[in-house]
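Shown here: the complex without one of its protein chains, the others still in place.
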Amino acid sequence: MSSASRPPGEPGLLLRAVLALLLLAAAAGVALALVAGQVAPGLSGAVAAALPDSGASNPVTAVLLNFRGYDTLLEMAVLTAAVVGVWSLGPAPRIRETEPSPVLLGMNSVLIPLAPLICAYLLWAGSSRPGGAFQAGAVLAAAGVLFIISGRRPAVHLPAAPMSWGIVAGLGVFLAVALAVMPGGRELLEYPRGLAGALILLVETAATVSIALILAGLFIGGRPEDEP
Amino acid sequence: MSSALLYAGAGMGLLLVGVWALVLRAHLLRKVLAINVMGSGAFLLLVGAGAMGGGPVDPVPQAMVITGIVVSISATALALALVLRIAYATGKAALPEDRERDLMDREGR
Amino acid sequence: MSTWLAALPWMVLAIAIPLLGALAAFVQPRRAQVIGLSFSFLTAGAAVGVVLDFITLGPQQHAVGGWGAPLGIDLVADGLSILMLGMSAVVGVAVSIYARAYFVPYPDKAPRFWPLWLFLWAALNALFQSADVFNLYVTLELMGLSAVALVALTGSGPALWGAMRYLLVSLLGSLAYLVGVALLYHAYGTVDLTLLAERADGGLQLAVPLGAMIAGLLLKTGLFPFHVWLPPAHGSARAPVSALLSGLVVKASFYLVLRLWFTFVPEGEGLPLLLGCLGAAAIFWGSIQALRQKRLKLLVAYSTVAQLGYLFIAFPLAGLEPQMAWSGSIYLALSHAFAKGAMFLAAGAIMTQGGHDEIDELDLVVDRMPLTLAAFALAGISLAGLPPSGGFVGKWLLLESAMAQGKGIWAAIIIVGGLLTATYVFRVLGFAFTRSEHHHERHEVPAAMEWTALLLALGAVLLGFVAPWALPLLDGVLP
Amino acid sequence: MNGAGAMTAVVAPLLVAAALAVPAARPAARRLAPWAPLPAVLLPLFAAGTVDVPWLLLGARLGLDEIGRALLPPTAFLWLCAGLAVPHFVGPERRDGFLVCFLVAMSGNFLLLAALEAVTFYLGFALMSFASYGLVVQAGTARARHAGRYYIVMVVLGEVCVITGLMLLASRSAIDFAAMRASFAGGAPGANNLVLGLLLAGFGIKAGVAGLHFWLPLAHPVAPAPASAVLSGAMIKAGLVAWLRFFPVGELALPSWGLALAALGLGTACYGVLAGLPQREPKTVLAYSSVSQMGLMTLGVGIGLAWPERWPLVQAALLVYIVHHGLLKGSLFLGAGIAHEPLSPGAARLLAAGFVLAAVSMAGGPWSGGLVAKLGLKHGLPATGAWHDVVPPLLVLSSLLTALLLLRFLWVAWPRTAGGRDSPPARLLAGWAVLLATALVLPWWLAAAGTRAGAVGPWAALEAAWPLLAALLLALGVLRLPTLRRVASRIEVPPGDLGIALEQGLRALGRRLDRGLDRVRQHGSVYRQAGRLAALVPAAATVLGRVEGRLSAWSMTGLLLLVVAISAAWLLG
Partner (left out) sequence: MTTNAWLPLLVLASSLIPGLIIFTLPEKAVAWRITLNLGGALLKILLLVLMMIGVFHGVNYEFRVPLVPGIDFVLHADALSLLFVNLSAVLWLATTVYAIGYLEDSPNRSRFFGYFSLCVTTTVGLAMAGNLLTFLVFYEALTLSTYPLVVHRGTEVARKAGRTYLAYTLLGGVLLLAGTIWLHALTGTLEFVDRGFVRGLDLDPATLRMVFTLLILGVGVKAALVPLHAWLPQAMVAPAPVSALLHAVAVVKAGAFGVVRIIYDVFGIEFAAELGVTLPLAVLAAVTIIYGSVRALFQEDLKRRLAFSTVSQVSYITLGVAIAGPIATIGGLAHLVHQGFMKITLFFCAGNYAETLGVHKVSELRGIGRRMPWTTAAFTVAAFGMIGVPPVVGFVSKWYLGLGALEVGQDWVVYVLAGSSLLNAAYFLPLVRAAWFEPPPDEWPHERNFGRKETAWMLLLPPLFTALAALAWGLFASMPGTPLDWVQFIAARKYGS
């Protein structure tokens, strides 16, 4: 949509001016709020203090999967809901079958086999340094995407049921773990001492698989054809 | 502190740019992108503002941002899928404004 | 309640059960209807568990992960939360039963509806119990995305437009909220509401984030002038979805506004006045727009716009006798959920029966589906604030607090708004008694659809009789 | 008569009327109907006294006082005679309806005579008035309907005046007559005047005082003879009785009211004759005669109001007058009805003789009941003063006029033998004769001894005779002088005289008003404005839609979000 042929109703100069002014005002407000007044120390101290009990050595991972694991649980729900939503829009649109470029094919042959490897590393690294399930899943999904755009569309031709099982696995396992620890008077997601690391890994692994499938599922933009 | 402020400032800038585009651009893809940009801005602001207190790096905002990013990706994906469907269904990747609204009043479900 | 039931962590289950149900319905699309309905009952049961816990034991708190604020996230079930949970449970169950019947002719939609709806329910329950502003952001997004997807489920062009507009609004609102979260964390180093309440000290540091958050939430609530996304979305969605959106989803963001307000208790007359004015504008604008609609569902959707306005009238009235004004507003929110849910369900039944929802073509609906029309009428009565109904009690409380403070103008607004409501409700009812000139093919409507609508509407009316027991639950929550 | 007796008298006609409504009981009821007044005729002879009936109406008191005892039996007797004549005058197809009205009116008439307080009296009065409507319009002709309309309008006006006056009275005393009369003593003059005025007008309509009499000459001729007989003989007396009941006659001196009433009465007496003379129908002439006679009775009430101490005499005279005139006029009306039909020579002779006797008596001729009544009235006058000097000559004049009018009656109603094939049944004639005889004799029996004595002397006879003779001469003169005769025949006064002109004027006014209202309705500004407003609705709807469209533009939403957020922060900070 070029600005030369603006349809009627496209904003005019006045609107832009007003908008600019308002944005400036808003920016000024936020800036003032940032600069003026006290700055709270944050929670790094608390995190550091609780880190040993968290089952993860990386503070971010500890926050992500333990201290604020509930956020992540819901985040998985958001992801799953998104893919359910996208699938609910209808069957996956058919991408015009074009002959993929040889460059892509060549690259694929290198990258796709590498992806699981990188994925596994990221997953493992997550507990101690930057990394984790999402990053790992994303890499895996990227491989899937590459695979799809090269003309092979596994997700489309794959039976839907296994894929959906895979999609729910992340949230399902997470939820199962979160609930499973509760008997014995513990709260939701209150990992028993000592088991925290293992449980986090379990959750992360399942999440990785799911995230990969979800991202790929989101990419194809609709439900597999054999879904009712 | 200063780098944190820089991050926060950049985040704010991205927010402004995002709002600008969201308001002024009609094409839905641009709007989705604008939201995405705004999202990034907000995350930057969260991290930057959270870090302004100095001291060791605060992992909590970072974790929040990761969660936020995933949420944002989900939303973006859904939005894009919708844009695609709208383009298919109506032949136009834009929201109906004044004129088309009347049409919708009449026949929409 | 036997002991083992009492010992169950109902707060958690109210969130986990719908999530599990969503997953189950998703992986078993052929059995989605059965699974969905079963999990709906379970979810509602869990919500009832929370309510009973509250009644027997008082406000409940649950520190997820055992960490507690500020490191961890707390779940809290106080009076306000359980009212909202209970409301969602009742409306949710009704809509679920209705949807079970409604989706029988649409085998391709049912497997999509149930997971999304259960996600939505989980998000609602999570939202109502969360005491953590960032966690609230995630729940808001979960709620928003599933709601958008539910709207898009219809599949038609207008529905997609409606969904898209809704999505953009929802995201924009969430982002504004998120900016507020960022600034709050910056200023106070925590995202826990209780701690924030202790630490917040007013000034620009509170004003800017709170302003951003409230504005974003107003956008999501659909308060005038942000209502423009609401009628397209609610009006074009499938009937059960519309019922959920209008009944529950907009209440969630309103709930959040209230929660923030009760947490920070901002001073000053300005913002309450602004909110009140917007509310008043919403009442008039929504009602007038509802009056000119030709389609039933759009009328009902605009009615939501108007009714949402009432909820905000409490702000300028909360000065001297906050208890009464807030009670009124919350009670209105509750009864609106029931009534509007019933109304949309009734509208859906009418549409199913006649294949259309043109108001002046209603064609003897009174004879063909008396139960549905009764549901619509009862819901309308509650909306219009006619006694005896939940809406009446809510409006009464607002009116009384207005009159007690000598703020007659607000009373006048409430009263005139009620008249306008009655006008558009009875416009529909009037046409239901007449015969249409055109012939419409008629379809059977399952009894379950009619009865759920009616029972929900009766619920809205019955709310008018339980106020003396329901309102004390709010003790200690209101500022 | 005790309460049960009075009740029986009142209820008996009602019971018969109710029986007429039931098909099975109808034949028996028809036969029984004429005899319904019998209890009222007989019972007063055996029982006396008053009784309170607290459960009836607003606490009723029934019984026969002096007035009731004097009036009820003759009245009932008149009803009885009239009732016996009904089958002859009313065709079988309408007889049931007529009888119901007749019986109900009868019951009302008895009730008002037996009532001893205002509410019951009013009930009887209303019952009688409304039911008589059915008697008036019985013929079903256009003329009857017109008369009926006139009648009912006047009745309603009268009732309203009466009830208003009674309310005003009742507001300051109990509802029994004595208390009401006594309350005038303590009442403010203004209030008294108001009450008296209202009652005068309200009952004056019934009594047919000049200016309110218009219905009378319209209604009496169109009704069947028995109905006219009771209307003129019994019912119009109710107005007079009411005055006796409610006016403080004999208790309080109200000279100006007395004078006014006397003047009104005398005026009515003359006016009735003057308006009646040009009439061409026997029953119309009789009706005007009633008006005129009622005028004389009004004079009596006037005397009573002006001279309380004379009241006992006046009242006695008035009662005689009422009985005499009632029965006589009843018989005349019945006779006129009979004379209207083909008669055998014998019947014609009988009727002619009766008419002459009746006329003489009515004009107060020598040895007549009428003379007794009139003398009684004269005795009631104060012994000295203006009244004493002025009234007697006027009474003489009235006798003369009455005689003239009755001559006119005899002229138009003279029974003639026609064909002679069908003659009225002997029973009918016999009944009529009995009635006439009673009318002639009864005054002698009722009147005070002094009056009676005064009436029999030769001087009295002479004094009574000369106005009659004068009238006769006058009439003969008119007949003899062709010019006068022509002039007299040219004078046309419609029955109802001035009332007809009044009616036409009112109708014209109503039509004009109606046209005016129509014009307002068509061109009224309110309606036009409403239409203009209605035309605005679609335009407003378009505007509303457009505004809503503007609001839905994203640019607007975005801007507004910023505005709200900034102002919220501003207002908070």
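Order of writing sets the chain letters: A, B, C and D. Residues in each chain are counted from 1.
Please note the rule applied: a contact is a pair of C-beta atoms (placed from the backbone, for glycine too) under 8 Å apart; a residue touches a chain by one contact, two chains touch by 3 or more.
Just so it is clear, the model here is predicted, and its values are computed rather than measured.
S.K.: With touch defined as in the header, list the contact partners of the absent chain among those displayed.
M.R.: Within the full complex, the chain left out of view touches C, D.
S.K.: Of the listed residues D:27, D:97, D:255 or D:450, which contacts the missing chain in the full complex?
M.R.: D:97
S.K.: Out of C:5, C:104, C:404 or C:447, which residue would touch the omitted chain in the full complex?
M.R.: C:404
S.K.: Can you work out which residue in D:89, D:133 or D:554 touches the chain that's missing from view?
M.R.: Candidates D:89, D:133 or D:554; residue touching the omitted chain: D:133.
S.K.: Across the whole complex, list the residues on subunit D that are touched by the chain not included here.
M.R.: Residues touching the hidden chain, for subunit D, are 21, 54-59, 97, 119, 122-123, 126-127, 130, 133-134, 137, 140, 145, 148, 152, 156-157, 159-161, 163-164, 167-168, 170-172.
S.K.: Residues of subunit C in contact with the chain that isn't shown?
M.R.: Contacting residues on subunit C, toward the hidden partner: 324, 327, 364, 366-367, 370, 377, 381, 384, 386-388, 392-393, 396-397, 399-400, 402-404, 408, 411-412, 415-416, 418-419, 422-423, 426-427, 429-431, 433-435, 464-465, 467-468, 471.
Assume only the chains that are shown with their structure count from here on.
S.K.: Using CA atom means as chain centres, which chain is nearest the centre of all the protein shown?
M.R.: Closest to the centre of all protein C-alpha atoms: chain C.
S.K.: Look at the interfaces A-C and B-D and say which one is made up of more C-beta pairs in contact.
M.R.: Counting C-beta pairs in contact for A-C and B-D gives the edge to A-C.
S.K.: Approximately how many whole Å separate the CA-defined centres of subunit B and subunit D?
M.R.: Chain centres of subunit B and subunit D, defined by C-alpha means, are spaced 98 Å apart.
S.K.: Using CA atom averages as chain centres, what separation in Å is found between subunit C and subunit D?
M.R.: Computed value for the inter-centroid distance: 78 Å.
S.K.: Starting from the mean Cα coordinates of subunit A and subunit D, work out the distance between those two points in Å.
M.R.: Distance between chain centres, rounded to whole Å: 106 Å.
S.K.: What parts of subunit B, by residue number, touch at least two of the other chains?
M.R.: In subunit B, residues 8, 19, 22-24, 26, 31, 45, 49-50, 52-53, 60-61, 64, 67, 71, 74-75, 78, 82, 85, 95, 97-98, 101 touch at least two other chains, as defined above.
S.K.: Could you tell me which residues belong to subunit D and also touch two or more other chains?
M.R.: Only 545, 548, 552-555, 558-559, 562, 565-566, 569 qualify.
S.K.: So that we know how the chains sit together, what is the shape of their touch graph: line, ring, star, complete or other?
M.R.: The chain contacts form a complete graph, every chain touching every other.
S.K.: Please output the residues of subunit C touching subunit A within their complex, sorted ascending.
M.R.: So the residues of subunit C touching subunit A come out as 9, 12, 16, 19-20, 22-23, 26-27, 29-30, 62-67, 70-73, 107-108, 111-113, 115-116, 119, 122-123, 126, 134-135, 138-139, 141-142, 145-146, 148-149, 152-153, 155, 179, 183, 185-190, 199, 203-205, 207-209, 211-212.
S.K.: Enumerate the contact residues on subunit B facing subunit C in the complex.
M.R.: 8, 15, 22, 28, 31-32, 35, 38-39, 42, 45-46, 49-50, 52-53, 60-61, 64, 67-68, 71, 74-75, 78-79, 82-83, 85-86, 89-90, 95-96, 101, 104-109
S.K.: Please name which positions on subunit B make contact with subunit D in the complex.
M.R.: 19, 22-24, 26, 31, 95, 97-98, 101-102
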